[in-house]
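Okay, structure first, notes after.
Only one protein chain is missing; all other protein chains are in place.
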Amino acid sequence: MGARSRQPSRIRNLTAVLAISAAVATPAAACSSSASSPGAANVNSANQPKNPTLVITANDISGGKNAAEADWITKTLIPDFVKAEAAKGITATVTFRPNGVDDTAYKSKLALDLQSGTGDDVFALDGIWVGEFADAGYLKPLADVAGSQVHDWDGWKQITDAVQALGEYQGKRYGVPNGTDGRVIYYNKKLFAQAGLPADWQPKSWQDIYDAAAKLKTLSGVTPVQWDGGVPMGEATTIQGFLPLLAGNGGSLYAGGKWQQPGKAFKAALGFYQQIYGNGFGDAVLQQDAKGRDKSFAEFAAGKIGIYAESDYMWRSVVNPKNGTAPMPDRDTDVGYALIPAQTPGAGVNSQDFVSYSGGSDWSINPKTKYPQAAWDFLAFMNSNAETVSRLGGAAKITARSDVNSQVLAGDPMLKFVNDKVLPITSFRPSLAAYNDVSTLVQKAVADVVGGKSPDEAAATYEKGLEALVGKDGIASGG
Amino acid sequence: MRDTSAAAAAASDPGAVVRKIGRYTFLSVLLGFFALPMLWLASAPFNAHPTLNVSISSFTLHNFSVLLKDPYALPSLWNSLLLAGGTALLTVGFAAAAAYALSRVRVPGRNGILYALLLLSSIVTGTAAMVPLFQLAFKLHLIDSRLGVILVFTGGLLPAAIFILKDFTDNTPKSYEESARVFGASPFQIIRHIVLPMIRPGLATVTVWAVVNVWGNFLIPYILVRNPDKYPASVVLYTFYTEGGQPNLDLISAFSLLYSIPVIVLYLFVSHRYGFRFHGGIKR
Partner (left out) sequence: MARTASPRAAEDPAGLGRARAAGIAAPALLVVLAFLVFPALWTLYLGTTNYRLTGFAARHPHSVGLDNYTNVVKDPAFHHSLWLTFEYVVGSAVLGQALLGFAIAWLLREAAGWLKRLIEALVLLAWILPSSVVAFLWSALLDRDQGTFNALAHTQGTAWVVEHPMAVIIVFNIWRGTAFSMLLYSAALTGVPPTQLATARMFGANQWQQLRDVVFPHIRGHILTNLLLISLWTFNDFTPYQLTGGADTRSQILPVYIYQTALFDGQMGLGAAIALLMLVINLVVALVYLRLLRERRGERTA
């Protein structure tokens, strides 16, 4: 019954227990002992341990969520790494600890492990968690953990500055980005043909979207537009729906060290929702459904939705004829994709005509690892060109590395489109501890408008919530 | 028995006929109300591409054969059995002993203490206690240990289990115990041969209740267990989603059925073997 893990990491856990056993039973005390992290500065390859043991964790599990990555880690990456280390005279023991559950649950477990002073040596985390994990002391700059060799890694040259920002916080590197994505507008070419719209469609302004929606509305049984707009959709509403609209007016949630007061751009973005859902172009009820996102995907796959703003995830994992959750056998011919336009040409951030938003995850190192050198070697190894290519296993996916992207994306025109056309114009969310709460406020504001309130009203509620969250001093006027 | 008297009454009283029709209409509606939601569990697992619709458009066992190959799916049912069985064993054993002691030996303020514990248990079974429970298990070296999960569950379930079982023991006649004592039986013989058989339906009920509570709980085993080979089915069910959180209904529906079968079998067994009966009511 009480069988404990026989893995060597147990030993590390025990020392951590000893370190804090004197502490009073509060999480505060448990954390305050974190001062004694292994001295990072004296890490160098000359005196590194010959038998490092590493435990790797990610929100992947064989047979379930992200199964392909889990299988790659255990069957290819770890054996390859052990072999490579053996060539250097080091006997590494590496185990993978799968999770594969809801992201919030994974984040909680990661946080609990790290705050108790244990946790696995190398782990994956969402880019927007970096700030709150760093503030909590769960993460330290990579160079503080593994030494300045981190900056000498040749892989950085292959990762654009924008993508590197996914692993950065306050100008320091906390993790190696694993991949990224981009938001586009998908459309159903069959429905477009029926409505007399072009097969090769690229809206240049929001008005173009309204016009197309009005034509699609004449088809019976068709919802012209799905633009994520409900609280149950969570972050999808913020990043898929609202942020590209905000950027389409040159606005952002956070700029110059302050959260932005909801101004003209903010209200205009809400105005887009008013147009879509006020005119019956979108299915307002679906936005409130707890299964709204699943159902929207299923409806798009069934040819009942004309225009859909989503990330390349939808193409790869939802409507993918091979393994999608809502497969479309004729995806390649039936589904078109276009850039998200600014409200009017040139009105977007940096005076862009088109905009997008991106996210992505990182791999990082536990500051309390006993083997920082081995952990860094593992990170560098797993993000090398060869291993990144092998991770994809023939499937197309946008990685953090430009060299890999140009090699593997040629076979998938949609992902190539995202890589070539979307990533250069995309924006990233602020990696700040307060982001999660601000995002929830955004979702509520959007839901208010979808539910019939005016953008002014919804923006006022948002501003009140923002003030309560970050204080008046944390907010800059304008926006 | 009652049927005959009801029939006799029905013959003499037209109102009784109406009542009888009313009764059976009500029971039919009831049957529909309780059965209707379960149709999905009977149809979706056998559908090649299940949706939220109740239909079998193309019958297949493919979803199950995929699960057979999953490294965690079937072992997780065994893990659930270990966690639920262990918790039920500890909960029922400890609760029965404590309930008997509290029922038969006067302890000042025993009811007040029991109520207080019952109230506290609502905190620990909620989400707010996640950090303390984790830290406690961590300090006792019970992370990634099934015993740790079992103890945390047992702590949360014990007050209600004692509460229910104390009701049972309060209601059993003490005269048997007294006569056994007159004939020289030791207190433990009395408990084993007289008290336990009398409260057996209660023990069976609390066992099922404890198993069901453990069987469905996701959060506690997830935060306390590290090695996925020890994940119970409640955790594994949550792994059949995509990176973006879309459910894989093929696997979820099939696994839901497998996941439900053990508790159904347990219910059938207990109800057949021990009867599934409560005795309740605060008697003091």
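First chain written, first letter: the chains are A and B, and each begins at residue 1.
Please note the rule applied: contacts are C-beta pairs under 8 Å (C-beta built on N, C-alpha and C of every residue); 3 or more make two chains touch, one makes a residue touch a chain.
All values derive from a computational prediction rather than experimental measurement.
Participant: Please identify which of the visible chains the hidden chain touches across the whole complex.
Facilitator: In the entire complex, chains touched by the missing one are A, B.
Participant: Just one of A:V55, A:A111 or A:A165 touches the chain that is missing; which is it?
Facilitator: Here the residue in touch with the unshown chain is A:A111.
Participant: Looking at the whole complex, which of B:F59, B:Y115 or B:F269 touches the chain that is not displayed?
Facilitator: B:Y115
Participant: Tell me which residue among A:D80, A:D208, A:D334 or A:D437 touches the hidden chain in the full complex.
Facilitator: Residue touching the chain left out of view: A:D437.
Participant: Sort through B:T60, B:N227 or B:S260 and give me the one touching the missing partner chain.
Facilitator: Residue touching the absent chain, from the options given: B:S260.
Participant: Need a quick check: the contact residues on subunit A for the chain that isn't drawn.
Facilitator: 25-28, 31, 34, 104-105, 107-108, 111-112, 115, 129, 132-133, 135-138, 231-232, 234, 285-286, 288-291, 295, 433-434, 436-437, 440, 443
Participant: Going by the touch rule given at the top, which residues of subunit B touch the chain that is not shown?
Facilitator: Within subunit B, the residues that touch the unshown chain are 2-3, 5-6, 19, 23, 26-27, 30-31, 33-41, 44, 51-54, 90, 93-95, 97-98, 100-102, 104-107, 115, 117-133, 135-136, 151-152, 154-156, 158-160, 162-164, 167, 171-175, 177-178, 180-181, 187, 190-191, 194-195, 205, 208, 212, 215-216, 218-219, 233-234, 237-238, 252-253, 256, 259-260, 263-264, 266-267, 271, 276-283.
Heads up, the rule we're going with is that only the chains that are shown with their structure count from here on.
Participant: Could you put a whole-Å number on the gap between the CA centroids of subunit A and subunit B?
Facilitator: Inter-chain centre distance comes to 39 Å.
Participant: Where on subunit B does subunit A make contact in their complex?
Facilitator: These residues of subunit B touch subunit A: 51-52, 69-73, 82, 86, 130-131, 134-136, 138-139, 141-148, 150, 218-219, 222-223, 226-228, 235-236, 238-249, 251.
Participant: Residues of subunit A touching subunit B in their complex?
Facilitator: Against subunit B, subunit A makes touches at 1-5, 7, 13-14, 17, 21, 25, 27, 30, 61-66, 97-103, 105, 108-109, 112, 116, 118, 236, 291, 293-294, 297-298, 313, 317-318, 325-326.
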